[in-house]
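A single protein chain has been removed from this complex, and every other one stays in its place.
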Amino acid sequence: MSEHDVLNPKVMPHDPERATLEGKNKFLGFWFFLGGETVLFASLFGTYLALRNSTNGGMASNELFGLELVFIMTMFLLTSSLTSVYAMYHMKNNDFKKMQLWLGITVALGFAFLACELYEFYHYIHEYEFTFRSSAFGSAFYTLVGFHGGHVVFGLMWILALMFRNAKRGLNLYNAPKFYVASLYWHFIDVVWVFIFTVVYLMGVL
Amino acid sequence: MSNSIAQNRSFGAAMWDYLTTVDHKKIGIMYLVAGGFFFLLGGLEAMAIRWQLIKPENDFVSAGFYNELITMHGTTMIFLAAMPLIFALMNAVVPLQIGARDVAFPFLNSLGFWLFLFGGILLNCSWFLGGAPDAGWTAYAPLSTISPGEGVDFYVLGLQISGAGTLIGGINFLVTIVNMRAPGMTYMRMPLFTWTAFITSTLILFAFPALTVGLFLMMFDRLFGSGFFDASMGGNSVIWEHLFWIFGHPEVYILILPAFGVFSDVFSTFSKKRLFGYTAMVFATVLIGFLGFMVWAHHMFTVGLGPAANSIFAVATMAIAVPTGIKIFNWLFTLWGGNIKINSAMLWALGFIPSFTLGGMTGVMLAAASADYQYHDSYFVVAHFHYVIVGGVVFGIFSGLHYWWPKMFGRILDETLGKITFWTFFVGFHLTFFIQHFLGLMGMPRRYWVYLEDQGLDFGNLISTIGAFFMAIGAIVFLYNVVITSIKGEKAGADPWDGRTLEWSIPSPPPHYNFTQTPLVRGLDPLWIEKSEGRKGMTPAEPLSDIHMPNGSILPFVMSLGLFIAGFGFIYQKYDLAWLSLVFIGMGILLGSMLIRSLKDDLGYHIHKEDLEKEARK
């Protein structure tokens, strides 16, 4: 059997993302990476919590944050998490077209989230002159939220690259793990956001 | 592909082979060469430090240059020498010990190496570009944030890049050990070295992200005007200390645990006995790894965290003596009644036990928070951590190199030279550092470039410097040994030590696919079991069939080069934003390579059954 036949079986296995050794390795390695990412974000959260009141006489969090935009952003990201679940559901049913469709929706929601975030930063900088260099609080805020935003950007590029690369040839056992792992990454971005909206914004306006 | 091995190749082709290789054995050799180079560099810095301190008020180097020397000595030895040398052993041995043909992520393995190397080179470029970092290897803020010039910027960027490589390497080994074990190789049948590599990789996974964040914050403070550690902007420099030590303390265990693994394998092989208390050894390793995360604040007793915090961290620190003690006793019991053969590998292991025990004992002394107020930042601390890092990690690396050299290179290191190395280095080590305990207790602070005459420090420092020269001679003899061995060393068979574990069941050096047929493991010390039942080698777990191997790639090298270029851009953009172009070029190279990697299918290739049979007949 050639490599091609092995990777394109007539009947897709139950868990296509873990059907090959490479797939199993990717799956496990990426989960471990998320364990490390947990510590990375915890360090950023910790730094933010330590410095959240260090406003250096500038704007404080409860004067700065508005909840409307944050709520909308949360809805975008939360929904995109569900749509990527749908994408993986169709992957497991070997329905490539529907998977691409749902991934497309995920990406669109991701871009909407990103646009809101950029608007928010722009707003703070121009309306309130609250920047990365205003105070330790400013540095910590932009770093934490910015790291998350950077993850969103990377996730979008990643999913788009996968979608374009595989648009013509469809699903096989070589790219199924890649799609799956990218979706894990996307969920993790949402996990981090849940804590950001709770700890940074909700606790920030209290 | 497979018949290319036999061909004679030019130097260029060999070079290209190493630049593109994803073979864990070759990557191990590259880690060894690069780590060895940085070890010599760090050693040279150490010699300069000791020469400066040979007599009171010496003026061999200036105060500023002395600061650069101590900073680079520590940073180089920890990040660029000890870590890669540990990785060299892990790459060379772990896949063989678990009966795997390769690691889980050969491409990432190569990327990890090149990131480490380019990070290390970037850091050392600072010597030629206006001065090395000078804020100590711990780079405490605000000393580091206000340090003029670009030295600390090189520290931040260099460590960030090489740290990313280490994290990648750690994840690779975790998945390799979880997923790639041969049939029958259960967790509780893994050799201790594999176990310690596993726990070390876990620690890397959880510890390095804290350093990543710390370095990012420092970079933002120094290069982009943020205020994390700047009190005038409301920042807090203790945050750096916490982040650094949340990483930094596990880092110590990252280094020492694989050394423990080496000693366990060496003791059991050369005592011709199964490791005493295998289960307890595994348990102790896990426990050390776990406790290693809960003690970082013992580096910060004098910061003023308060008596409650200090007490908690003091007790947790002392608790680590328990699993470490378990290990020491198990090694002694492994020796007890064994058929002991003392050679170079064994000498290093035997020398380790008293040396490390001394270091552990001063560790418990330092753990007593109230007493630590006296010891803090004195030569007592310097003596302590050299006893654990040199007496533990460096001894372990030497022991491991003597033990696995035949497997890595197919030749046995010269025994006489090996013994000369051990004795000069061992005596030199104790001469250098034992006296430093007392220098510290007499009040000599660390990191000072001079001391005054007639304060009782003169003689001790002289002895210490003399000891350092003995260590240097030992290192040089070892280098000579390596050269001589590679020219006319004794050729090693597959199993020169009458070994117990899987790596000794295959030729030395192994073929690039390691195992022609995956072995079937039937217990702890699998090769020993087969030998004691009268068989010559392992029973295969599969029929002879095609072997799937990964393709080589130049991309890891290119990606690391991209980050290296971007590093310069990040540093110099603080003077002129035009330097940002380098950031864009470097990051462009990185992201472009990542895109190529993700767009181009890499399915690997097969070594055919017929070729394997041909090779077997040769």
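For clarity, chains are labelled A and B in written order, and residue numbers in each chain start from 1.
Definition applied: a contact is a pair of C-beta atoms (placed from the backbone, for glycine too) under 8 Å apart; a residue touches a chain by one contact, two chains touch by 3 or more.
Everything below uses one rule, namely that contacts and distances are computed from a predicted model.
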Answer for the undisplayed chain, UniProt naming, from "ABC transporter permease subunit", "Cytochrome c oxidase subunit 4", "Daunorubicin/doxorubicin resistance ATP-binding protein DrrA" or "Protocatechuate 3,4-dioxygenase", is "Cytochrome c oxidase subunit 4"
Which of A:Val6, A:Ala161 or A:Val205 sits in contact with the chain that's absent? A:Val205
Return the single residue from A:Tyr89, A:Tyr119 or A:Phe164 that touches the missing chain. A:Tyr89
Touch as defined at the start, partner being the missing chain; which of A:Leu21, A:Ala167 or A:Val194 qualifies? A:Val194
Residue-wise, where is subunit B in contact with the chain that is not depicted? 174, 178, 202, 205-206, 210, 236, 238-239, 242, 246, 293-294, 297, 303-305, 309
Determine and list the subunit A residues touching the chain excluded from the picture. 11, 14-15, 18, 28, 31-32, 34-39, 41-43, 45-47, 49-50, 67, 71, 74-75, 78-79, 81-82, 84-86, 89, 92-93, 184, 187-188, 190-191, 194-195, 197-199, 202-203, 205-206
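Please note the rule applied: only the chains that are shown with their structure count from here on.
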Roughly how many whole angstrom separate the Cα centroids of subunit A and subunit B? 33
Subunit A-facing residues of subunit B, complex: 104-105, 108, 167, 171-172, 174-175, 178-180, 205-210, 212-214, 216-217, 220-221, 224-228, 230, 232-236, 239, 242-243, 246, 595, 598-599, 601, 603
Residue ranges of subunit A in contact with subunit B within the complex: 3, 7, 21, 24-25, 28-29, 32-33, 35-37, 39-40, 43-44, 46-47, 50-51, 54-56, 132-133, 135-140, 143, 158, 161-162, 165, 174, 178
